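Every protein chain except one is present and positioned as in the full complex.
The letters A and B name the chains in turn, as written, and every chain counts its residues from 1.
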Amino acid sequence: MPKRAITALITTVIALVLLLSFKTPADSGAAGGAPALVSIGPGSSIGPASSSGPLAGGPGAGDSPTPPGTRPPGTTPAPTKVTAKGSGTFTGDAVQEQFGVIQVQATMTGGKLTAVTVVQMPTRGRSGFISADAAPILESEAIAAQSASIDSVSGATYTSEAYAQSLQSALDHAKG
Amino acid sequence: MTSNRRALPVPRRWSIRTREIVAVLILNGLLIGAMWIRHGGLDQLADPSGWFIALGELVGLYGGYLALIQLVLMSRSPWLEQVVGMDSLAAAHRWVGFVCVWLIVGHVLLTTIGFAIADGQNLVVEAWTLLTTYEFMLMAGVSLVLFIGVAVSSVRVARRHLAYETWHGLHLYAYLAIALGLGHQLVTGSDFAHDPLAWDYWAGLYVIAAGLIVAFRFVEPLVVSVRHQFRVVNVEDEGPGVISIYLGGRDLDQFAIRAGQFVIVRFLVRDGWWRGHPFSISAAPNGRWLRLTVKDLGGDTMSMASLAIDTRVYLEGPYGLLTGARRVRRRVLLIAGGIGIAPLRALFEELPAGPGDLTLVYRASRPTDIVFRDELDHLARARGAVVHYLIGARGSRAMPADPLTAAALRQLVPDLRQREVYLCGPTPMMEAVRDGLRASGLPPGHIHFERFEF
Partner (left out) sequence: MQRAELGLGSQLDEQIERRLRIVSTMGTIIGIDLRDPAVPSGALDAAEAWLVEVDARFSPFRPTSEISRLARGEIEPEACAPDVRYVLTRCEELRVASHGSFDIRAEGLRGGLDPSGYVKGWAVEEAAHVLEAAGARNYVINAGGDVLVRGAPEAGRPWIVGIRHPLEPDQVVARVALPATEGRHALATSGMYERVDHIVDPQTGLAAISWLSLSVAGPSLAQADAYATAAFAMGRVGLAWLAGLPGYEGYAIDPGLRPSWTAGFDPLLV
């Protein structure tokens, strides 16, 4: 086989491997499993700034840390006793969006929100394109706060108004 | 010559017709359009961005569909090849290919514009967002680039500057382009991501197309070649610049092929094993060997003369419609130009015909160009057939006028218009003959002509 063909073949294979390893943000946020408290390595705390002004730096994160303030991940507090009431699957209102209707379903187990399922999502146009990709993420994010006894999560994300409306109504239904 | 030959297997006949195949493809296309409408495609037209998105979807659906049709056209499925013919399939493939790539380019532009309007973004940013934040979209982007590359390299201007093998190598990237585009269709395509039935259907189309290619382009030739173990058993000089290669093997009396057909052979030598040569058999199948007669066109055919005996051969085929299966009329006229004599020589031997029913007109520029003279004369005597040798460069004293005009041919073969005519030779010459015959009243259905440039 001519050398050119072999070179082309090898180049193509390498390019393919690179292409297939490209991960979209959606891939990083794969749904499923209990989301975990993730330790991201030894951190450092800095003392109060000296009076020479804000440019006085502490040992910033760029240095190799000998951290006085290293904090190992905390243990999960024991869950409060839950009762069997408050289990079941509750469907929220269908909310009209620009390109369609969105409706979600909340599954409660022992009073805890354990799953969110998208029942209907817009399928056409821009919304449809987004929803094909977003459904798994919307579902996993809804329960992200449920593990490790976290009451709320700080850190902005994108929003889907209609999604949240429908989920709220599902939770309202769950309360009976 | 023919009396004590065992019955040899022949490729099966297909009773479907080209128009039926086209009808199925069109119906399937309408089904796709109906699916799009049922999924709410038209409902998007309420919005200005929706016009672009809707049109982008439609165009994308048909671009993808045509790409699958392209695969089927080149799959060498016998029910297609034996009904439509390799040369017509290649011509259709070329035409469909350009339409397909235009549709795909249109799909990308329309969809990006529509999304950009809906998002209030500029085109470049929107395109970047699409490529980097959605599953399979980067692959789809690469697919687009590959499709454009394949199309550009297939434009006539480009082909003139590209060696055949370079062009063919580039063309194979079309397979990759199709595979890379599938992900975004099934996962984010609005018609498939939310409708399991439509998903199954579309994936099913891919499975069918891929299955045909795998079965008839790869598995079948492999099985045939392994079973019959084709090897070069003899190489003979037929005349200046013309050689015959004899292929032997195992169970050749089980290999189904008709006179007039051709095979694509790869000689498994160190240098050039990847080249496939379409060669016609130049003798009727006899269950012992196949004879391929080729003209030295320079390049790799020169090395044919030095092929070693026992060289293994990988064979694909048989292909071709220039066979007795098409023959309806009792009387037959074969017209050969130059090396086109090869398949017609086989037909001259095999076609059942009584005395006076079979005539061969063999056109060549010089006497030394005539091959198989002894064989042809012997066959003619044995079968009561007629051979006319028309030798001489056109315009010379020996041949002042074109001997292949309909009028001239009618002088040689008075009942020309009642014959089944088979043509083989250089394309311009044969096209001229065909046109002349049609003009003289011969129904086109009785003129059989195969081009060898694909």
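Note that contacts are C-beta pairs under 8 Å (C-beta built on N, C-alpha and C of every residue); 3 or more make two chains touch, one makes a residue touch a chain.
What you see is a predicted model; the values in this text were computed from it and never measured.
Contact with the chain that does not appear here is found for just one residue of B:N28, B:T133, B:S365 or B:T405, B:T133. Interface with the hidden chain, as seen from chain A, comprises residues 25-26, 28-29, 31, 35-49, 54-58, 60-62, 65, 69, 71, 74, 77, 79-83, 85-86, 108, 111-113, 130-131, 133-134, 137-138, 140-142, 144-146, 148-161, 163-165, 167-168, 171-172, 174.
Assume only the chains that are shown with their structure count from here on.
Taking each chain's centre as the average of its CA atoms, chain A and chain B sit 53 Å apart. Partner chain B is touched in their complex by these residues of chain A: 1-2, 4-5, 8, 12, 16, 19-20, 22, 24-27, 98-100, 121, 123-126, 128-129, 132-133.
Across the interface of their complex, chain A is touched by residues 39-41, 43-44, 47, 49-50, 53-54, 114-115, 118-119, 132-135, 137-139, 142, 165-166, 169, 173, 176, 180, 187-188, 190, 193-195, 273-274 of chain B.
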